[in-house]
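Sharing a structure, written as structure tokens. Questions coming.
One chain of protein is taken out of this complex; the other chains stay put.
What follows is chain A.
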Amino acid sequence: MQSPPVLRGRSRRWRRSPYLRTDYRRELALFPYSGPRLAVIAVTVLLVAAYPFLADAYWLGVINLAVIAAIGALGLQIVTGMAGQLSLGHAAFLAVGGFFAAGLYLHLGLPLWIAGPAAMLAGATVGAIAGLPALRIRGFYLGITTLAVQYVIIAIGLKYQGYLQTSFGTSGSLSLPIPDLGLFTLTSTMDWYYFLVVLTGVVILAVTNLKRSALGRSLLAVRQRELAAEALGVNVARVKITAFALSGALGGLAGALSAYYYRGVGIEDFDLLLSVEYLAMIIVGGLGSILGAVLGAVFVIATPLLVGQLIAVLGLEGVLSQHLRAIELAVFALTMIGFLLFEPDGLAGVWQRLKTYVTRWPFKYTAMSTQAKR
């Protein structure tokens, strides 16, 4: 669209009001108001870059795990949070990714930079197959079929590990070398941190763009009103399968990354609890929210470790060490219930309210737009 002649070229960009937008390209920009947003982004980037120097090795490792989980959680967010298709077997996609990457190394000697995309493709394929039942069934019943997919994958993984034991004489789980990315290797925790942060940034940007494109709108449309979406020309079957495939691709990537991060992979790591933890991430973070998936991943990964640290700080290790796992699980369960009861919009909702409060201060009304940005 051409801007009206009065507005064109009259004022320089830095003098123009950020609220006066003269074309739709600007209206559709991710950050339509430049000034303060740029400052926020700069501070965020600086903080993220400085984190390894502020935190000790332990907490750097924790964030690495959380960031890997965030990629997986974004996958689940697409299928369950945005498209509304309950997936209880997300760990299956992680297992596929992890084993695919490890298998490619073991049999063909392929490095991570090839295995990563390959694991995404494998995850997407399994995801698309796992999504087929969604064309016929919904809700809890669909959840059960995805659970079945996870157990099928576990059964295949066990067979594969058994085959490796008999023919290669290795122990049950597969081991991996220090990842080689072609240009550099990921030796230290800090190398991993920067690599993962950049990769996750790319994934977040890609998912954000998908969400505000035609696919994202049809995902949310299918979640809300499947029939109305179909009557508007949305191919619901295709949207559902695409959602599952994307979920599988991101799950596969997270699986491959964690396999390399731990330098090994074993099928017993991909139990039902892992799937539930991923579900917890998107519920605690806020269903459908991209920020929520990331915050939820950090929360679910860090909380048990924080509880452990707290017990250590309080000097209660001697008394409670035997029950540590039980206490971690109890805290996890209670926060889940708390979020479901009191904060259905999750951490992303809390963040949104906080932001509204600050930007509206000293006025106290809640803006209507808070719901829209989910």
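Before moving on, here are some points about what is shown:
In this section, a residue touches a chain if its C-beta (ideal position, glycine included) is under 8 Å from a C-beta of that chain, and two chains touch if they have at least 3 such contacts; residues count from 1.
In this text, contacts and distances are computed from a predicted model.
One chain of the complex is hidden; its UniProt record names it "Amino acid/amide ABC transporter ATP-binding protein 1, HAAT family", one of "Amino acid/amide ABC transporter ATP-binding protein 1, HAAT family", "proton-translocating NAD(P)(+) transhydrogenase", "Sulfonate transport system permease protein" or "Cytochrome oxidase subunit III".
Of the listed residues A:G109, A:G233, A:G315 or A:P362, the one in contact with the hidden chain in the full complex is A:G233. Contact with the undisplayed chain is limited, among A:S218, A:S258 or A:S275, to A:S218. Residues 1, 23-25, 27-28, 206-207, 209-210, 213-218, 220-221, 223-225, 227-236, 242, 246, 288, 368-369, 371-372, 374 of chain A touch the missing chain (whole complex, contact as defined above).
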